[in-house]
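Got a structure for you, questions after.
Omission of a single protein chain aside, the complex is shown with its protein chains in their original locations.
So, chain A:
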Amino acid sequence: MFAYLVKRVFQAIAVMFVISLIGFAIQDNLGDPLRELVGQSVSEEVRQELRDELGLNDSFLTQYLRFAGNALQGDLGTSYFFKEPALDVILKKLPATMELVLGATIIIIGLSIPVGVYTAIYPNTILSRVVMGVSIIGISIPVFLTAILMIFVFSVEYGWFPSYGRGEIVHVFGPWETNFATVDGWMHILLPSVALASIMLPLFVRLIRAEMMEVLQSEYVKYAKAKGIRPWRIYFVHALKNTLLPVITVGGVQIGTMVAYTILTETVFQWPGMGFMFLEAVNRVDTPLIVAYLIVVGFIFVVTNTIVDLIYGLVNPTVNLARMGA
């Protein structure tokens, strides 16, 4: 177990090193940051002076070594737009994104398990067919379209939910301000969470359904039935547990994908999280912020995958982490 964690830490460092290198290598192709910093009629001469000041005229290696040196001391550069250390900016935006992902995850878990199990047990009822039909549509509609449709239906036409932003948030500690403490906050987070969940929910419903149907055919389920165990206990205790392994594997990967989808969801809902911040940073060619974001997201990926591996061991005792670490 310990060996496994140590190995993971080294992996994480390697991953972040590679990401920083890639992020740095592509930044020249993202555009000219000076364009966003100065007005249109500023002369080329003045721009060159500013470039010198920013160190943008140095060679790639000089720039990267300077960056890496600072990064080792925890300084990932200063955002051109926010004029603050990039890491601080990201940490300030992180809670908003995490709450959104949490909201979506709750919706996904809360709905996909009962719905998936139901459609597996009763595959031929009308309700199951409708659910499967809707899930196909859900999987194929892009998330930004779902989001805009929801805004127009629920905010503009019916006026039930606010159309943008986080609304009333309550400070918890550090940079964390929460949506879950006020009614207004709940109202604001609902639509974005549903929009974000909409892309993953059908996937999980289908995955749980398929796994469940397979497990229901297995010998031990038949045996349990013959033994006279109550059906709900067979389904939710014996069968479900065995369907979860592949679900957790996919889930771990999908949480990473969800971070990517927050970019779209947050942009449509003007959600002040780090996904929206990233898109803006790309538009503004705010390179220090872009590189810092990539590194932080890389870190999140490594951490979630580690957690998934740990959960794996809990769900299925035959998985031996120590051996994985060796």
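Annotations for the structure displayed:
By our rule, a contact is a pair of C-beta atoms (placed from the backbone, for glycine too) under 8 Å apart; a residue touches a chain by one contact, two chains touch by 3 or more; residues count from 1.
Definition applied: contacts and distances are computed from a predicted model.
UniProt records the chain missing from this view under the protein name "ABC transporter substrate-binding protein", selected from "ABC transporter substrate-binding protein", "carbamoyl-phosphate synthase (ammonia)", "Class E sortase" or "Sulfurtransferase". Looking at A:Q11, A:N283 or A:N316, the residue that reaches the missing chain in the full complex is A:N283. From the set A:V15, A:L30 or A:I109, the residue in touch with the chain omitted from the display is A:L30, counting the whole complex.
Within the complete assembly, residues 29-32, 35-46, 49-50, 53-54, 78, 80-84, 148, 151-152, 155-156, 159, 162-165, 267-270, 272, 276-277, 280, 282-285 of chain A touch the chain that is not shown.
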